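Handing you a structure now.
With one protein chain removed, the remaining protein chains of the complex are shown where they sit.
Per-chain numbering from 1; labels A and B assigned in written order.
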Amino acid sequence: MPIIDLANPSRFLALVGRVLPWLAAATVCAFLVGLYYAALAPDDYQQGATVKIMFIHVPNAWLAMFCWTVMTVAALGTLVWRHPLADVAAKAAAPLGAAFTFLCLLTGSLWGRPMWGTYWVWDGRLTSVLVLFLMYLGVLALWRTVEEPSRAARAAAILTLVGAINLPIIKFSVDWWATLHQPASVLRLGGPTIHSSILVPLLIMGLAFMLLFATLHLAAMRNEILRRRVRTLRLMQAQAGA
Amino acid sequence: MSAVKALLVRDMRLAVRLGGGAPMGVLFFLIVVTLMPFALGPDLALLRRIGPAILWLGALLASLLALDRLFAADHEDGSLDLILTSRLPLELTVAVKALAHWLTTGLPLVIAAPVLALFLDLDPPAMAAVALTLLVGTPALTFIGTVGAALAVTLRRGGLILAVLVLPLTIPVLIFGVAAANAAVIGPMPFGPPFTILCALSLISFVIGPFAAAAALRHGLE
Partner (left out) sequence: MRLSATGLACVRSGREVFTGLGFALAAGEALLVLGRNGAGKSSLLRMIAGLVRIASGRLALEGGESELTLAEQAHYVGHQDAVKPALTVKENLEFWTQYLGGERGRSDPALDALALGNLAALPAAYLSAGQKRRLSLARLVAVKRPIWLLDEPTSALDAAAQERLSGLMRGHLAAGGIIVAATHGPVGLMGAKELRLDASGPLRPAESEGAAPGGAA
């Protein structure tokens, strides 16, 4: 089926209806396999079993950045290529990205607590993710503030693109800021080396989270299309009642 | 009495549905708290020591956010004219609107403060002290702010003028709020005196705020 067919919302809805159950099943399988291998992986000699939070923390970090990439492509789709479903894809991806970022922060905080003695440190990497979280919340706020869908889409698309350009700059600045106040011990969240017994579960969990994103994203897009249809029906009802 | 209830329910409904109140206020609070370490450095010991002050400043600035919509939204669509012709005393109307504003904007800040305190490595007693002082102090910020909001809507200038008018008036609240929060954590000064003064400031603002704001609305709208 050529990609252009997906531009038709009704056909898109039909496709989602067929594909979604399979995607959901694949997601569950991937999680089961990934968690099994994660349980099998060896404990860290320093951190013990808490190192296994990494199998959730790191994929969430990957997905946090991946979601913004999806939103950026969708933003270009809205502004440049005028694809009809681009803004729906952008709007559906934003809360998912915010959620993955939040989970990344949460798991990172829980992981670091035993080591640092506190729930949070202002190191370069965590702080960058926090700023990314704030940018997601900003995009969400923008989507909520503008009522009319296509105007909201254009505003959010511009903000997303500006964010995409700025995020590398922000990351660089935050890392530089963190080096100004280098603490005595270097905090490493990733562990000294990536052994295959850790790498394999990590990649499987990464795949599982990716499938989770695909499932949730398609479902969210479907909801958004239906939401807009309700809105159109209400507009028609108002006009009929004139 | 049903008029009071109707106004309170309406203002809270609008704040929740428009989404400008609680979510935006808490988000701004989070941003301000995040900005501080970029300016001050990531030294947790320093942040822990000035944590109560950072949280108070963030809550103060975030409280101001939705204040300018307090009367401006009603002024723009003509609701304010009708409110001025109702049988409810204008002072009571202003007080009810301020209460709705605090419930939808100030109270979420109080609830968010302990969570944000985690970023500043405050220990539980400090978190509790900050939350308690904010609980007592944010109503004062809202009620004092209504005066600025009423003046700003009649001046039709919006933007920073509200902050310029209100911030000096909130200095006593800030002083005693931070002092009480710090006293609970650092000691040696006891928590009681600054906290009771903070309570007194709030109670005074419940009276002065609505009366001054009502006067401003009456005289300003010609």
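Worth a mention:
The definition used in the following text is that contacts are C-beta pairs under 8 Å (C-beta built on N, C-alpha and C of every residue); 3 or more make two chains touch, one makes a residue touch a chain.
In this text the structure is predicted, and so the values were computed from the model without any measurement.
The missing chain, though absent from the display, is touched by one residue of A:14, A:29, A:199 or A:235; that residue is A:235. Of the options B:78, B:124 or B:168, the residue whose C-beta touches the omitted chain is B:78.
Touching residues on subunit B toward the chain that is not drawn are 2-3, 5-7, 9-10, 13-14, 17-18, 76-79, 81-88, 221-222. Interface residues of subunit A facing the missing partner chain: 147, 234-235, 237-239, 241-242.
Here is the rule we use: only the chains that are shown with their structure count from here on.
Here the CA centre of subunit A is 33 Å from the CA centre of subunit B.
Interface residues of subunit B, counted against subunit A in their complex, comprise 19-20, 23-24, 27, 30-31, 34, 37-38, 41-44, 47, 118-119, 121. Partner subunit B is touched in their complex by these residues of subunit A: 109, 118-123, 127, 130-131, 134, 137-138, 141, 144-145, 174, 177-178, 180-181.
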